[in-house]
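Every protein chain but one is kept in place in this view of the complex.
The block that comes next holds subunit A.
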Amino acid sequence: MQGIPGGGTHPGLYPVDRRMLLIFSFILAVAFGQMNFTGDQVLRVLARDEKQLSLLRDLEGLKPQKVLLDEEREAMAKSRRLERSTSSFSYSAYHNLEEIYSWTDNFVMEHSDIVSKIQIGNSFENRPILVLKFSTGGPRHPAIWIDTGIHAREWITHATGIWTANKIVSDYGKDPILTDILKAMDIFIELVTNPDGFAFTHSMNRLWRKNKSIRPGTFCIGVDLNRNWKSGFGGNGSNSKPCSETYHGPFPQSEPEVAAIVKFITAHGNFKALISIHSYSQMLMYPYGRSLEPVSNQRELYSLAKDAVKALFEVHRTEYIFGSISTTLYVASGITVDWAYDSGIKYAFSFELRDTGHYGFLLPATQIIPTAQETWMAIRTVMEHTLTHPY
């Protein structure tokens, strides 16, 4: 207890100065604010004439008492949960991991007829790795895989993935092409392929790319998840130095985030298309990344990419270039789409979304929906082709 300025004491009384009084009053006010309304009621009163109305107005003038029934409180709590439903989620803003995972739960709940959530593993820092499954039922439908966010800083990709998921459920039953696709095939979307890295871009380093794995012998953290696949692993366009942004890791699939996908897709055994979404550069590409060697169905993929890019262009006149990864972007080894192709997935594509360098990774949120809208048309083109060319 502080001493009082001015000295003097009264025997038997505890001296209190003005500041202490204020603090005590505040505490009391807070304590009394937490009132118990058990057993109270809400009544609706209808005025029949002017006299009754006037009486009600007088009552209104009195200090209002919040009176709640148990059920009322229950309803309020419920509405608070619904406020966090997908209808209040902003698709034109960037979200953090908790918000995305929360949206995922709401989304699955609201569209449980065709959407379910699967946990395919855990990240290095033990976060759940989640995949959304869109299915109209039927055993072992051929499937399409879409992943976003394999590189943490590419925020536009997660945002596009979320919008796309919502687009699928919105257009199912309305868009005949999508409806046909979903009747025959399942779609899997992994929104946050690199949850640890993504969390890190929110907390510490907006431009982080890799995952957050640590290993003895180096201070540097993380492996480039798009160099860790078992296809030309360790070749040109990947780096053996742990501090490098394209560090491929100690061996193929060393990273849990990659291993989880490999395990899932392999066990499923019936994936027919894989689309891996990145940013930025405005490109649509097919294998190989590891070499200039063309894939056996290069002509078909070229033609399909051309159609997809055209469909994309027609939305907002955004120009994409297309071709194989090695000739369009650069040589890169151990990448997702090379692995997918080598595993028998004939239609393996990699997107680099907007823009071409003006904002780069820091694409303004105002561009999320236009980007997602145009990208959807390209994805839909690829899915349609996969549907009409079964193998």
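In the analysis below, a residue touches a chain if its C-beta (ideal position, glycine included) is under 8 Å from a C-beta of that chain, and two chains touch if they have at least 3 such contacts; residues count from 1.
Simple rule for what comes next: contacts and distances are computed from a predicted model.
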Omitted chain per UniProt, picking from "Mini-chromosome maintenance complex-binding protein", "Sestrin 2", "Retinoic acid receptor responder 1" or "Aspartate aminotransferase", is "Retinoic acid receptor responder 1"
From the list A:W145, A:F322, A:F351 or A:W376, which touches the chain that is not on show? A:F322
Which residues does subunit A use to touch the chain missing from this display? 93-94, 201-202, 206-207, 209, 224, 236-241, 243-246, 281, 292-294, 298-299, 302, 309-310, 313, 319-324, 326-328, 330-331, 356-365, 367
